[in-house]
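Sending over a structure as structure tokens; questions will come in a sec.
Note that one protein chain is taken out, while the other chains of the complex remain in position.
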Amino acid sequence: MDLLEHTGKSLFASAGLPVLPSRVARSPAEAQVAAAELRLPVVVKAQVKTGGRGKAGGVRVCATDGEAAAAAADILGMTIRGHAVSCVLVEQAVEIARELYLAISSARTHRVPMLIFSAEGGVDVEEVARRNPGALVRTPVDPLLGLCDYQVRDVVAAAGLGPELAGPDGTPAKQALAGAVRALWRLYRDSDATLCEVNPLVVTATGELVCLDSKVTIDDNALFRHADLKAEAHAAKEDREARAHEAGLSFVALDGDIGVLGNGAGLVMSTIDQIAAAGGAAADFCDIGGGARAEVVAAALDVILSMEAVSVLLVSIFGGITRCDEVARGLVQVLGHAGVDVPVVVRLDGNAAAEGRALLADAGIPGLTVAPSAGEAVRLAVAGAAAPAGPDARREG
Amino acid sequence: MDLLEHTGKSLFASAGLPVLPSRVARSPAEAQVAAAELRLPVVVKAQVKTGGRGKAGGVRVCATDGEAAAAAADILGMTIRGHAVSCVLVEQAVEIARELYLAISSARTHRVPMLIFSAEGGVDVEEVARRNPGALVRTPVDPLLGLCDYQVRDVVAAAGLGPELAGPDGTPAKQALAGAVRALWRLYRDSDATLCEVNPLVVTATGELVCLDSKVTIDDNALFRHADLKAEAHAAKEDREARAHEAGLSFVALDGDIGVLGNGAGLVMSTIDQIAAAGGAAADFCDIGGGARAEVVAAALDVILSMEAVSVLLVSIFGGITRCDEVARGLVQVLGHAGVDVPVVVRLDGNAAAEGRALLADAGIPGLTVAPSAGEAVRLAVAGAAAPAGPDARREG
Amino acid sequence: MAILIDERSRVLVQGITGREGAFHAARMRAAGTNLVAGVSPGKGGQTVEGTPVFDAVAPAVAATGADVAVLFVPARFARDAMIEAADAGIRLVVCVTEGIPVRDMAEVTAHLPRRGALLVGPNGPGLITPRRCSAGIMPADVFTPGAVGLVSRSGTLTYEVVHELTMAGIGQSTVVGMGGDPIHGVGFLECLELFEADDETAAIVLIGEIGGQGEERAAAFVREHVSKPVVAYIAGFGAPPGKRMGHAGAIVEGSSGTAAEKKAALEAAGIPVAPAPADVVPLLQAQLERRRSP
Partner (left out) sequence: MAILIDERSRVLVQGITGREGAFHAARMRAAGTNLVAGVSPGKGGQTVEGTPVFDAVAPAVAATGADVAVLFVPARFARDAMIEAADAGIRLVVCVTEGIPVRDMAEVTAHLPRRGALLVGPNGPGLITPRRCSAGIMPADVFTPGAVGLVSRSGTLTYEVVHELTMAGIGQSTVVGMGGDPIHGVGFLECLELFEADDETAAIVLIGEIGGQGEERAAAFVREHVSKPVVAYIAGFGAPPGKRMGHAGAIVEGSSGTAAEKKAALEAAGIPVAPAPADVVPLLQAQLERRRSP
């Protein structure tokens, strides 16, 4: 689960990372009040879970509270890379002397969190690695030991902050950076994050270290340990995905018109690939998992058939743990009733396949075809999607 | 550093371990006030860093505040196994239903902390191991992983507390025990303890789990991480040991009359052994460490010569890092002045031994003999201790 | 002698008194597994269809000599259960549980090697040596003994491919489902190395999917160290970037981890990649044919 900038920053603040005074606003009026409460100038920033908001006009520096209200009015309601902006963050502005990059991320190849620091912020880390390797630190954090002091020293050394650089309270910037690295690690570990990124981490003109942005991703599987973040997780899901998740399904919407339902992520991906190879396009990825009961199958059909683009439905089941007769029961339960007007191609193999096929034959659902193999099912579904939808086409499919 | 029961219990309380309401008292009047504030009856307990206080009469159950005052009057000023009682703990009494044993201790052979639990408290753990192995849990805690839940479950299973057993607040005793084990581990780790022992850990007649005693030892080497405990550490040292420690010496008082000073713990132990083998007895163990300067040598002499029993002083140095001439300078500095009336035997070998011997010869200190070897030095010192102390004896020595 | 498990493996089931545990314990026994013990805290002393149940893994190992543990434990307790198994001296820990937190898996995979324990899973079907031992949830009746070793990131795709193999009369030595999580135990490399050294294995099938670099590393490993024929199948050509396709590990991150890249890497190492699961069979037959008639 990705957190919005302002949620990430409140986690940052609790963890002892330096952030600027800010307020969340959901209307121009709220933004104006916020700006008036903060020291001007302020920055008004769209709160969206995507990059590129700056280029899209979602970030504006405002010298007065009136300007802040106007900026909020412009930004609220924008859609940035498909994400609607429903709130803005009004944050005190600072003069930037240097931009740094700091992140901890779960690194798959190392099976451990990776601490990444670049003395050049705002640019591509890979590019820094090529051009100025001394400015880059990439060091795995051992899951059993935690962050070690020598790793913190590596970051501080790479930053190249002079000993003269110190904040208004006299804290040397080097020491502030070391503290920030340790705090980010604690936050990463204690909140079960898979990403904690500060880009840019800046040194201000007055020598202070400040996290200007926050990008935090929390491990969905660990939300049981974080009751405070659970509500946000729920709100974050889009409606259809939420419904699918609730029913125990893995669901991803795609661009095509062939609804796909199967058991097992690999099998469903494989089905989607075979549809593409046959010249079709899948409308979704929907995995009902292992051992799914009729109700789950019914819920999956419900979600898929609610997508307008779907012109044909392909059900591909290889019964291992899953019983094909259970799947057939779910199909009958939904498709046996009125209101389903797309053709359906079903392939059942493995555990209780014969029973499942018999159940479908008995139900005599119009528009439902049982295919003899996975390959044939794909061929039929692609042909069905290409053909005009109608009773005849269905029977032929 | 061993903590007194009441200090250990305040650590217990902060760590979330269940302890009874109690007050520390340093006078009968304070004990009376404490008893009046608590629910009667109370127990008045001598606060000493040794076992066996019960047998010595250092623990008394009191039904009234007057009795508590009287008990405190008796106990304060007692000396238990050589430890003077300077304060008592006045603690609310409870009715005991079961006694358990719980401890975490640094286990040398495993190089890791050892969690030890016995369903039979107050008895010898080794005996439980023989008689009723199912009642005993002894499980190493991995220093990198920390305590694991399966280890907590092992303890709870061994305790054999019925599901019906629950405290007045409804907390099942099993759950309270699991919580106590986790809390004790956190305390052990976070306070750099080498021992955290609860004996007995009791289940009261009302089903509550309570730590009736506490025995906590903190790693002296880790006191830099525990500023709060440092003051106590200082107060805890006996005067002579404190002085020695301050000067960077390892010092242990022994029962004999031959003062021993050397460099290196092994060398000093070996010297003490050779004295014993030759029929003498060492008055102390004093290691000046590697590379000691003249001032350290002088400080060591100071500490040793302050012991009345010392009738002869044996200095045995094998110079590795330590320079024998530095040691000789320290000897001259102290022994060259008046007031030292015991004979001194010196053995110098290794690094700068010739220079050291020359310095001693030049100083011409009366009563100081330079021995040609370690064995000869021991022989001379034992002979010197046996002989009556006098100018002649010294010169012969 | 197959890899990782065979008829000499002494299997223990953690969570045997649960619904899933009891169900799959029975299936494993039916598949020929030497099931020696179950573990369920607080249920020690019971039996489940003749299998003795213990409160903890250590006493179960002491009493039965179990060396393989299969976990049917909810995600939030899986970390502790895997560590308990390894600390008790279990040699091979098999975890089918889905949804274990990343932090927990990072700690588990860092800890298990300290005890010399191997992990299969999590979020996978376990492994099977047909008719001799099943440690996990694979449907045993799809499998048949033979000389093809298979290692896969996907459960159902495995069954599908194995079904085709069995129908074509091609049996399997050992089939390993490594699981769909980004942090997992035994992977392509470990299995390739074991299959290469295994007398009973004549050819190897890899089933991969989007996400990570496992297939690329497997390709490099095959080029250097594997003499036996290898055939692959990859799923997820149609997966959009940034979306997890069911498995936590099945995600194209940026432009990295795509099916096309993996296919290219495998083919560059001389490993044919089947266009569909059913095509694994002819590719494998062709490879075996070529070896037989040089």
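Should a chain be cited, it is by its letter among A, B and C, assigned in written order, with residues numbered from 1 in that chain.
Everything that follows uses one rule, which is that a contact is a pair of C-beta atoms (placed from the backbone, for glycine too) under 8 Å apart; a residue touches a chain by one contact, two chains touch by 3 or more.
Note that the structure is a prediction, hence the values are computed from the model and not measured.
Contact with the chain not shown here comes from a single listed residue; of B:Asp273, B:Asp341 or B:Asp362, that residue is B:Asp273. Only one of the listed residues, B:Ala29, B:Ala129, B:Ala205 or B:Ala265, touches the absent chain: B:Ala265.
Only one residue from B:Pro18, B:Gly58, B:Pro113 or B:Gly356 touches the chain missing from this view: B:Pro113. Summary of contacts with the chain left out: across A:Ala157, A:Ala205 or A:Ala231, the touching residue is A:Ala157.
Contact with the undisplayed chain is limited, among B:Gly16, B:Gly52, B:Pro143 or B:Gly160, to B:Pro143. Residues of subunit B in touch with the missing chain: 106, 108-109, 111-113, 142-144, 189, 192, 194, 219, 221-222, 224-225, 250, 252, 254, 262-270, 272-277, 282, 285, 287, 290, 318-321, 349-351, 373-375.
By the touch rule set out above, subunit A reaches the unshown chain at residues 142, 144-145, 148-150, 153-154, 157.
Heads up, the rule we're going with is that only the chains that are shown with their structure count from here on.
Spacing of subunit A relative to subunit B, judged by their CA centroids, is 57 angstrom. Inter-chain centre distance (subunit A to subunit C, centres taken as mean C-alpha positions): 28 Å.
Annotation for subunit A: residues touching 2 or more other chains are 144. The set of subunit C residues touching two or more other chains comprises 107, 111.
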